[in-house]
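Omission of a single protein chain aside, the complex is shown with its protein chains in their original locations.
When the chains are written out, they are named A, B and C in that same order, and each has its own residue count from 1.
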Amino acid sequence: MPIPPLLTYALRRLVQAVPVIVLIMVGTFLLLKLAPGDTVDALVGDMGGADAQFIERLRIEYGLDQPVWVQLWRYMSKLATFDFGWSFVYEQPVATVLMDRLGTTLLLMATSLSIAFTVGVALGAIAARRAYSLTDNVISTLGLVFYATPSFFLSLMMMLLFSVKLGWLPVGGIKTIAGFYTGWDHVWDVALHLIMPTAALSLIYLSFYLRLMRSSVLQVADLDFVRTARAKGAGETRLMFHHIMRNALLPVVTLFGLQFSTVLGGSVVVETIFTLPGLGQLAYQSVIQRDMNTLMGIIFLCSIIVVVVNFLTDLLYARLDSRIELS
Amino acid sequence: MSQDRQDTAPILEIRDLKIALPEGSDRPFALDGLSLRVNPGEIVCMVGESGSGKSLSAGAVMRLLPEPHVYVADGSIHFEGDDLLAKSEAEMRGIRGNRISMIFQEPMTALNPQKTVGWQIDEVLKLHMPAKRAERRKHALDMLARVQIPDPESAYNAYPHQISGGQRQRVMIAMALALSPRLMIADEPTTALDVTTQLQILKLIRELQREDGAGILFITHDFGVVAEIADHVVVLRHGEVVEQGPAAQVLNDPRHPYTQALIASVPDLAPPAPKPLSDSPVVLKGTGLKKTFAARGGLLTGKRKAVTAVKDLSFALRRGETLGVVGESGSGKTTVSRLVTRLLEADSGAVELDGADLLACTPAQMRAMRKNIQMVFQDPMASLNPRKRVVDLIAQGPIVHGANPAEARENARELLELVELSPAAANRFPHEFSGGQRQRIGIARALALEPKVIVADEPVSALDVSVQAQVLKLLADLRDRMNLSLLFVTHDLRVAAQLCDSVIVMQKGEIVESGTAAEVFTNPQHPYTQTLMSSIPGRDWTPPVRNTDAA
Amino acid sequence: QDVKTGGTAIVHMISEQRTLNPALRASTGVYNISGKIVEPLIDKSYDGYEPVLATEWSSSEDGLAITVKLREGVRWHDGEDFTCDDVSFTAMEMWKPLLNYSSALQANLESVDCPDPHTAVFNYSKPMPIDLFVAAMPDLGHPMPKHLYEGTDILKSEYNTAPVGTGPFKFVEYERGQYVMAVKNEDYWREGYPYLDRIVWRFIKDKSAAAAALEAGEVHESGFIGVSMADVERLSNDDRFDVGTTGYENNVAHSTVEFNHRNPIMADLKVRQAMYHGLDIDYAIDTIMRGFAKPGRGPVPSAGGENYTDDVKTYDYDPELAKSMLDEAGYPVKDDGFRFKLRHRPAPWGEYTQLWAEYFAQAMKEIDIDVEILTNDAPGFLNGVYRDHDFDTANGWHQFRSDPAVSTMVWLRSGQPNGTPWTNQFGWKSEEMDQMIDDAASELDPETRAEMYHQIQRKAMEELPVIFAIEHPFISVTSKKLMNHHNTPRWNSSSWYDLWLDQ
Partner (left out) sequence: MSIIDDTRLRPAEPSRAVVFWNRYRRNRAALLGLVLFAVVVLMALTAGLVDPGDPLRRAGAPLTAPFVDMATPLGTDQLGRDILSGLFYGARISLLVGVVATLVAIAIGVVIGALAGYFGGWVDDVLMRITEAFQTIPNFVLLLTLVAILGSKIEWITLAIGIVSWTAPARMVRAEFMSLRNREFVDAARNLGVSNTSLIFREILPNALPPIIVYASVIMALSILLESALAFLGLGDPNYASWGNMIGQGRAVLRTAWYCAAIPGIAIVLTVLSFSLLGEGLNDALNPRQKQ
């Protein structure tokens, strides 16, 4: 039976991703080993101190007394069987720790990126359509201001206004604790909690899409085939939707794929402020705690997500760009 | 005849049209006082060098000028008696594509890459024809058949990148003619095409127009094309009409000195008498050259098909000889020129320069050898580093090869004079020159190393005819004066005929015919060569005796 | 006012507690949660030590055996009886080998005998002062159920994050990064208690967010200075909240300045004294601690009870004096405007520690000492100071754990191995001091013991191995809806059986 081209393509992408992921994992491992101190230091710091034998015993327990390359080899050979190891900080298997957080992060990233993408693209198209007009200036300036505002600043201001002053939105967390909502109430509850973090994240990324889309539309609008369509008697709206948009979206889609991992990094601060139990915050904590296995797990997961997202954006790209055929 | 023209009601009448350019442009008006008329069933050719305002006049008729920077300052445009300039944008939309249609130069970019051919033809129908989908589809398929596209059904569903350049231009024409417009404007519709395709398209336009009786405003800069197709000719220069009249008269008996000069620049097809070269030594010899572009595909495209650009090619170039390499697009001409200079590594074969095999040299040896074999490139803008001053561009070669920089620069100034440029040019940047001047700089750069062989890849095809003639003349002069050998790659048979001693004709990477220019041009043997020769536009027209000094 | 029962109390926690087993991890963060679920043998009240799972305790004459009577009729949350086996198991398998701090305390513990199910006898190889034993029990004396741990890998037991205890509340769930929840234990041994239905601990890392949550009514209590000092001060003027330090008498900390005595400049007592004179402690208390603190008087804080004395040498703020002392010590101002340069490592915990470091740098500049602050995260800091000794000065806060023997003395006693955090890694060694500390630790008579600690305190203030600059209890912001709050000296760690919600 012939393998469908999409599958072969997916397989090829997977094979290509393997060396990159190995590179990332080894690199991160060694990098983190360069950092002063280890998990035990962090744990002891957290406990408020411990005596020397205790510390010694923990190190042996965690295998931290071994040479670095032994530790690396142990880790990598476990990883090859998709065993992420044990988090000494959370006293749980890393896989459990990660799965607990993955949902929140994916939800946050997916909603904020899709909002950023759609709104950014729409505003960018409008701004380009009325290039150099008042509308354009207002949209572009707002975009730049949001872009220039540090995310924590924006988050704090929002929290101050909407939670404390107006009391409309919950301060943080992912759901009302001890609310015990189920069904749609639960969905609504989570949605309420996600409004501000999503807004904070998406406003920043929105401006990227906005600016790119604007210049992309301006660029495409100058192309010959748009002139052809005009010469056919097509009106501006038709030009925009049938001729310009789809071509102008191409670079924006590429950015979408590239930006995914940045958003995860960007969510560190937002998750911290809004107390969202997500991977961004977990990553930050893991660095500080030298929680090697957890951090490595996050990075691994993140690489997989990025590979998948890039694969999907490539598919989307191919869908949008008829010149590309997957084979 | 001129009496007849005035009597019929014109489809298009332009009077005293003035188009203003934005401040800071090289002239205030792109068009200054253009008047012309297009009658039904008539092809009016607008000729003129680059920048003379041809495209903008077409834009003005379509009301598609890039306003507000460029706008109609004065004059009138009447289409079938209606004042187009007074129409609203909505009214204009009703006219565009319906009663006036347009074909553009680049079939590559003029079609939306993301929509199927069928969709794009359908769009024009949808906009102007109140008809059901199936009906429109049928009409579109009819149109595709009319423009002689082999398999209209599959072309209908194809994306532009899936059909050839010639077919794309046919699609454009089908689109333009779909609603039987009264006026069709064609802005250099064949310039980007191969000679053979060009001729087919020209014929097609002509036939279709005969059937429909539309008027055509045909823009071109090629007098060959004019001779092929025009009923009436308008010659533009710097936005002013210098001469207009019936085709026969303008072509064969130009009145204005400018027109005369232009026509005189058109190379005629009679090759020069063969030079006695058989006893000069062979300076450059290629044997069994082969190049396959094995396809390392992109991530998304996967592996591409391997393309054999050149297979088993051999030639010999003697001292003082000019060897022309001709053939249509994609036949491997450029590949040959790059193999010979080792800008591309050949898969197999040898290139001997004065007996030494270039392809066997180490990189260091090769760098030293390059002194002897220099190139002149096609695009005079792209081949000069825009960030370098002319003097540095010319002196670069000698300096790399160990010359004293100060002396090399001094030499460079002298070379500028040799290529007939003022030494004042030395300190300027490439963008401050016209195309022809840049090509002169390119020639000076090649000469600076005092090479034995110069390889020129389409050195004049990016230039206007008038300038083309001058650059060719310069090249010929220098060749004769310095006893250079020239490997001259071109797709323009007229140019080849004028300059080359011998010619090799390539098709799909292979030599199909070779011999002296005189033999090949007067008595082509291979069927492919014969088709090529018969496709030269205006081949039956011999430019009138040169009565002006073009240089 | 009538007690109302029911309701959910929501408590703010700054950082997540990954393990909730107080017999494996001694830290206030753990007790803050586990204290309601797992009970210690003895707790501390304002009236002294209070029996919880232990009912009485006594020591043999020689101090080698301590007998503890256990409460009868107490059941673990899973229904099993609480007996001496549990105490013995926990003491030998957890307190002695696994529990930080306790390992040193119980180093001489030989065995725990169970003559009957409700009597435990702790056998020591060297005398153990009963006072010390009792003082340690509230923190280091939590029995865990033997039947759930025995025969398993204790460190990886699932019950470490889902504790089973005897306390007034039963563990329900732990959502990582979000909250821990516990519900009323209907089978609690104190009849009629607890009042609350449920307690939820919410993790909010960001202090501003925590303050916002308090104000929005989403959280009822935030302890251990869980909001910024500015917000503490602001909320203290808000009549919806009680703000104060009550309930932390057992959890007092010092903001310190530590010296690396390996550096000859720091080894010079005159320099250290001069630096102390250069610090405007009152200003720092006002600006950084917003007045919720007092000047430090050596290793024992005023909360140290009879072991504390204020009859010690003090160092007033006097920059001019400081400068002249430095001149005398042979460190005049050089061409670059400074006497010498110090590399200072601040501990990365908390806002006021950071500010204290910056104030320290600022103040030192006033007496022409250049201070470069080296910021690191916790492991980096601990390594830099306690293992690599790569610093000239450092600062942080250190908590006092009710008895000097189990807490502050380690900062003065020499001889701990490299890399042990919060020990004397400062290169300061005094045979005399070491002796005094050892003597005090095994002294059985309370009065003599107190006097010995006064001596130590005086000596520490004279020789300044470490500057115990500011003594500050922790601060809680508590919603006035909570009743009976902060009614014991280690309230945040206690069981809250009598806490109720007025709503």
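Just so it is clear, a contact is a pair of C-beta atoms (placed from the backbone, for glycine too) under 8 Å apart; a residue touches a chain by one contact, two chains touch by 3 or more.
Note that the coordinates shown come from a computational prediction; the quantities given were computed from them, not determined experimentally.
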{"item": "Contact set of the excluded chain (shown chains only)", "value": "A, B, C"}
{"item": "Contacting the left-out chain in the complete assembly, out of C:109, C:164, C:199 or C:355", "value": "C:355"}
{"item": "Contact with the hidden chain (one of B:132, B:387 or B:481)", "value": "B:387"}
{"item": "Residue among B:445, B:479 or B:494 that touches the chain left out of view", "value": "B:445"}
{"item": "Listed residues A:79, A:158 or A:302, member touching the removed chain", "value": "A:302"}
{"item": "For subunit B, residues in touch with the removed chain", "value": "22, 66, 69, 257-258, 261-262, 265, 338, 341, 343, 367-368, 370-371, 374-375, 377-379, 382-387, 396-397, 400-401, 420-422, 424-425, 428-429, 431-437, 440, 442, 445, 449, 466-467, 470-471, 548-551"}
{"item": "Hidden partner chain, residues of subunit C it touches", "value": "207-208, 211, 228-231, 233-234, 286-288, 346, 348, 351, 354-355, 357-359, 361-362, 365-366, 372-377, 379-380"}
{"item": "Contact footprint on subunit A, counting only the chain that is left out", "value": "19-21, 23-24, 27-28, 31-32, 34-36, 132, 137, 140-141, 144-145, 147-153, 156, 160, 218-219, 222, 258, 261-266, 268-269, 272, 280, 283-284, 287-288, 295, 298-299, 302-303, 306-307"}
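Going forward, only the chains that are shown with their structure count from here on.
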{"item": "Chain contact topology (line, ring, star, complete or other)", "value": "line"}
{"item": "Closest chain to the centre of mass proxy, which here is the mean CA position", "value": "A"}
{"item": "Centroid-based (C-alpha) most distant chain relative to subunit C", "value": "B"}
{"item": "Geometric centre distance via CA averages, subunit C-subunit A, whole Å", "value": "39"}
{"item": "Centre-of-Cα separation between subunit C and subunit B, whole angstrom", "value": "86"}
{"item": "Residues within subunit A bordering two or more other chains", "value": "none"}
{"item": "In the complex, subunit B residues that touch subunit A", "value": "62, 64, 92-98, 101-102, 104, 106, 109-116, 123-124, 127-128, 159, 161, 172, 175, 299-303"}
{"item": "Sites on subunit A touched by subunit C in the complex", "value": "35-39, 41-42, 44-55, 57, 61, 86, 89-92, 97, 100-101, 156, 159-160, 163-164, 167, 170-174, 177-178, 272-278, 281-282, 285, 287-290"}
{"item": "Residues of subunit C that touch subunit A when the two form their complex", "value": "8, 10, 15-16, 18-19, 25-29, 97-101, 103-104, 155-156, 160-161, 175-179, 181, 198, 200, 202-206, 208-209, 212-213, 215-216, 218, 376-384, 388, 399, 416-417, 419-423"}
